[in-house]
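The complex appears here minus one protein chain, its other protein chains still in place.
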């Protein structure tokens, strides 16, 4: 928990989510305009998103924790790594910041400021992918905070780099980003009607990570007992 | 502020800006010659620029601060992170270095040494993109210096990697580089007549970052008062 | 050797190998669907695999050592860096985890859960490539543990990034991953009948690395004697 007042922490969450979404949406538009190969578009989208995540988490982490993501705030409040009383305000700031990021990207690319997405992203396979992506993200954050707190920014950037490719057509793993992406009818969009399924999947993934972490990352309190659990050769 | 004499600090700024521009312009020419897919060209351009930034800031930062950018020198002088008396000389060295970088790139690729660019980069959307890109760059530098001074080189390299993609057709965020790029009629060029708009946008972006930083990054002096600003649960 | 009980160490090995294989197989499927250029597919595959390796080794290393690879476990047991009594269990967890990773990737991409691969990967050139790739991986791990234990995650990620390209059509360097990849008939598959040749090559490569390391990385115990081995100028 940081020593910055709530107002600045909320500004940090809004700013970070805005720049994150502006990068995700903007780099998608840019890549789509420059090439007809969707793999190349996704590669550019991946590179830009991974890079900006490392930057934003490094510079805003000391102020607000740099969640930029409602499920991360919920999980950290549950683990008492942030005051529960701020969670609602954090989530509000993240959603507003995300929408502002979409607006900014559209303005920079001279597009109508908000357009409802028509990109279909639904079905059990997509939901499984989204559960997996969010499980991974939250587990990486919890394990990172436990073992290498100084490297969390890099770990999240690299994890999302991989997750863009191993889950079907870009993971979101983030309800605030998902909402912001429902307002762009470009490369990275998602139909508003598909949002609830994605958000439920994201919450489910986060819960799974929380559950696993509460066992796997638990302090190994009695090293003596370890040798007892080892089978004799 | 470093302990190196001004002559060496100016040489460092000129050398760094020259190698930065040679990389930006040179990798653009190279990529353009090798492929007909502009997304692939931009990807190569991004990779080379991000990589050289990390290198140059790491090795020349201890000598001159490694600004390579007039708005960065202005902002740091304003924040008293460098002597105001050196700013003019710094800016001169950066502009000369940048032009030398364009010359070097052209010579390596057997092109006429200087050619005025005809690439149109103007209009309110582009200016907004340039304000955003420079705002981000300056904010990343100020927040980086505040929280993770050892990581600024990496942060700037990664930020520019993202900014090449989320702002329309490569950000400049740097008046010295913009001037140098007006002298190449290749992938990364910009029409001289479009320079003033870009430079005004860059200064505006830097001022916005300075304004935000003076509030958001301010020392949290009285941690006790923090809990008071927290709403009760 | 960590202080975590065996049950959690095995869970860590299974989880890590599952996510590694899900990334290798999933990103291969994704890339293959998006582009018809196999170099671009391999580039995406490389990026995702390298990134997830750095993440998984960093966050699971403190629990189980993050081998995710039977030959690595064997080598480390031989070097007494893990208890020999756990090796069999480790290998079992890695193989089960790997197969689960293939299942997960197929489910996310709405493919039949298991399909036997028909991709031919055999012949002396391939075996030489696999010996080389595994030799390099094991040597990098042993030398990394000796000189820069904190950087092993990054070193392995970068090494595999290079090895995907310098050995013929993606290296495996890992029997558990090879088995898991025999169960996917997609971009990254390998025919089951080609497995034995690959696994023998991997063991050979690991032995070569072990042999070299036992001489090259040996403690330089008597620095005085060094100067004696230097020829006079």
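What to note about this one:
The letters A, B and C name the chains in turn, as written, and every chain counts its residues from 1.
Here is the rule we go by: a residue touches a chain if its C-beta (ideal position, glycine included) is under 8 Å from a C-beta of that chain, and two chains touch if they have at least 3 such contacts.
Just so you know, these numbers come straight off a predicted model, no measurement behind them.
Within the whole complex, touches from the chain that is not shown fall on B, C. When the full complex is taken into account, the listed residue touching the unshown chain is C:155, out of C:34, C:100, C:155 or C:210. The chain not shown here is touched by just one of B:51, B:96, B:125 or B:203, and that residue is B:51. Taking the complete complex into account, residues 2-8, 11-12, 15, 19, 22-23, 25-27, 30-31, 34-35, 37, 40-41, 43-45, 47-49, 51-52, 54-55, 58-63, 83-86, 89, 104-105, 107-110, 157 of subunit B touch the chain not shown. Residues touching the missing chain, restricted to subunit C, are 37-40, 42-43, 46, 50, 123, 125, 128-129, 132, 136, 139-140, 143-144, 147-148, 151, 154-155, 158-159, 161-162, 164-169, 212, 215-217, 220, 223, 225-226, 229-233 (touch as defined at the top).
Operating definition for what follows: only the chains that are shown with their structure count from here on.
Closest to the protein's overall CA centre, chain by chain, comes A.
Chain copies subunit B and subunit C are related through a rotation whose angle, from the C-alpha fit, is 180° to the nearest 5. At the far end from subunit B, in terms of centres built from Cα atoms, lies C.
Between the CA-based centres of subunit A and subunit B the separation comes to 28 Å, rounded to the whole angstrom. Residues of subunit C in contact with two or more other chains: none.
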